[in-house]
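With one protein chain removed, the remaining protein chains of the complex are shown where they sit.
Let's look at subunit A:
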Amino acid sequence: AENEPPWETPCTQLLIFVATPGCDGFPSLDSKENYKLSVSEDSLLLSADAVWGVLRGLETFSQLVGRDENGTYYINKTEIVDFPRFPHRGLLLDTSRHYLPLRAILETLDVMAYNKFNVFHWHIVDDPSFPYESMTFPELSKQGAFNAMTHVYTASDVQTVIEYARLRGIRVVAEFDTPGHTLSWGPGAPGLLTPCYLGKEPSGTYGPINPILNSTYQFVTSLFQEISTVFPDFFLHLGGDEVDFTCWKSNPKIRAFMKEMGFGEDYKKLESFYIQRLLNIISSLGKGYMVWQEVFDNGVKVRPDTIIHVWKQNSPPYMEEMANVTKAGYQALLSAPWYLNRISYGQDWMAAYQVEPLKFEGVAEQKDRVIGGEACMWGEYVDVTNLTPRLW
């Protein structure tokens, strides 16, 4: 009719409405990311329960804006109601196998936001290098980084990452993987790692963290005290994967300890002994924790709100593991079919896309315990020269 404004009315404002305040907080596992987007002739409205939903809605809005052959920007009349199926949608970067400069991490956070990822799982240290600059134990990076001047993350770098992530609604969950995967900790923390033996003599090489010394637990307490303050998220990832028992077995003091504790020849019990104490330390620091599946598989006693991270493809098949973990009452995170570092020819995105995380035998409550998953980009063959095209 004549009095109606022409359809192509210029849209001048996207109005944003947030129900709950909280611009200065950090996102968490319980954050509400739902939003409603309404685009019509008279109004553009984005409404959400929390600011995190606004971020998701803005991303969607930006994807709706198109440009025609004349260069004119336009947007279709649209109604969107959106919320995530899973609350934990993460990406793992490994900055130990290869150092990743800050700009690579920040760029990754940008692309995560384009794809509505909300957890940056920072696998920050491991065997090959220790780039995390600790104020309590500065020697760790001084001795353990690839280059203590250039291949480190200063406290300021870490805060930059955390804030950059926060502004995009992304949680930063740091992983300090122990007791295995800790070779780089050795040079800066003498006495921390288990000395391996060849017969009666130390061989000169080292193994996992030494679980029988009090000094170990003092060290771990102090370090994690710092980490708990530096990283604001409620959760810390404690690792606990792939502990090689050979070195422990070779060490006579450890064998003596095993006897004393009545563990027999079952080194899983020694591993659990360490993990148990570590988890207690973390709990007393007021943090929750995520662990790789071995911690669960080896029967360690963990808190009910522990999140078990399923990463092994087989032994057992990961869907079976998901069933087992959730059946035992724990929350589960799925990564096994999403190891994006394992490249292959062609459109392998399809295989990742076709994974159905809830495709396992279990009751509804079990399925509810699957809080999400993570795509992992392990760094053995990845650095800043190839990270972005390999990941996206």
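Methods note: a contact is a pair of C-beta atoms (placed from the backbone, for glycine too) under 8 Å apart; a residue touches a chain by one contact, two chains touch by 3 or more; residues count from 1.
Heads up, the rule we're going with is that contacts and distances are computed from a predicted model.
This complex has a chain not shown, and the name its UniProt record holds, of "Peptidase S26 domain-containing protein", "Beta-hexosaminidase subunit beta", "Latexin" or "AP complex subunit sigma", is "Beta-hexosaminidase subunit beta". Within the entire complex, the positions of subunit A that touch the omitted partner chain are 341-347, 381, 385-386, 388-390.
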